[in-house]
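For subunit A:
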Amino acid sequence: MSVSNTGWTPKIVAFCCNWCSYAGADLAGSGRMQYPADVKIIRVPCSCRVNPLFILRAFERGADGVIICGCHPGDCHYTSGNYYARRRMTMLFSLLDYLGIERGRTRVEWVSAAEGAKFAKTMNEFVETVYTLGENRKLRDIRCRK
Partner candidate 1 sequence: MPKIGVFVCWCGSNIAGTVDVEAVSEAMKTVPGVVFSTNYQYMCSAAGQKMIADAIHEYHLDGIVVASCSPRMHENTFRKTAQAAGLNPYMVEIANIREQCSWIHKDKEEGTRKAIVLAKAAVAKLLHNQPLQAGTSAVTKRCLVIGGGIAGIQTALDVANAGYEVDIVEQRPTIGGRMAQLDKTFPTLDCSACILTPKMVEAAQNEKIRIISYAKVEKVEGFVGNFRATIRKKARFIDENKCTGCSLCMQKCPSKKGRDEFNMEMNNRPAIYIPFAQAIPNVAVIDPEQCIKLKSGKCGLCEKVCSAGAINYQQKDELLEREYGAIVVATGFRPMDPSPLNELGYAENKDVITSLELERLMNAAGPTKGTLLRPSDLKHPREIVFIQCVGSRCDENTNRGKPYCSKICCMYTAKHAMLIRDKYPDTNVHVFYIDVRTPGKNFDEFYRRAVEQYGVDYIKGMVGKVAREGDKLMVRGSDLINNRQVEIAADLVVLATAIEPDPSARSIGTMLTASMDTNDFFTEAHAKLRPVESPTAGIFLSGVAQGPKDVPETVAQASAAASKVIGLLAKDHLVTNPCVALSDELLCNGCSQCEKVCPYGAITYENREVRGPGVREVRRVARVNPAVCQGCGACTVTCPSGAMDLKGFTNQQIMAEVDAICL
Partner candidate 2 sequence: MDQNTRFLTETVLRISGVDPRKCMKCGKCSGTCPNYDAMEYHPHQFVSMVENGLIEQLMNSNAVYLCLGCMACVERCPRHVAPGKLVGALAQLKLRKQDGNHKGGNDIAAMADEKVPQQLLMAAMRKYRK
């Protein structure tokens, strides 16, 4: 598991809720706002669909950062899903912190369908944070070891 100084790029998984953040990501695209290709988006119906296990799985499989995007508090398409997500992720992130995965590698962000610019900005910031943290080596399973 050597970190090559030249070739390493982070693997970042973004969970976006279908109603706000995924649409926000689409809007960022329509506006041709650039953000790094390291971010790959997974569409979920709501941020509350994101099981903490998905995030652990991502880190196991070699992700360097995971970001969850949902509707702004109070704007959830399903009334209260983002509040559940917020609580769950607060718990999970402190667990991850305990496991040695830096806080900077995980993030919850509220992006509405109208906030393409915010989506791009958030992704740029997040990727930069993960870049400075470098490769994540915690939790990885054997397949990630090159």
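Candidate selection criterion: all candidates are chains of the complex that A comes from, given by their letters.
Just so we're on the same page, a contact is a pair of C-beta atoms (placed from the backbone, for glycine too) under 8 Å apart; a residue touches a chain by one contact, two chains touch by 3 or more; residues count from 1.
Nothing here was measured: the structure is a model prediction, and the numbers come from that model.
**Student:** For subunit A in this complex, identify the touching candidate from 1 or 2.
**Tutor:** 1
**Student:** Please give the residue numbers of subunit A that touch candidate 1 in the complex, ascending.
**Tutor:** Listed in rising order, the residues are 11, 13, 19, 22-23, 25-26, 28-30, 32-35, 37, 40-46, 48-54, 57-58, 61-63, 71, 74-81, 84, 88, 112-114, 120, 143-144.
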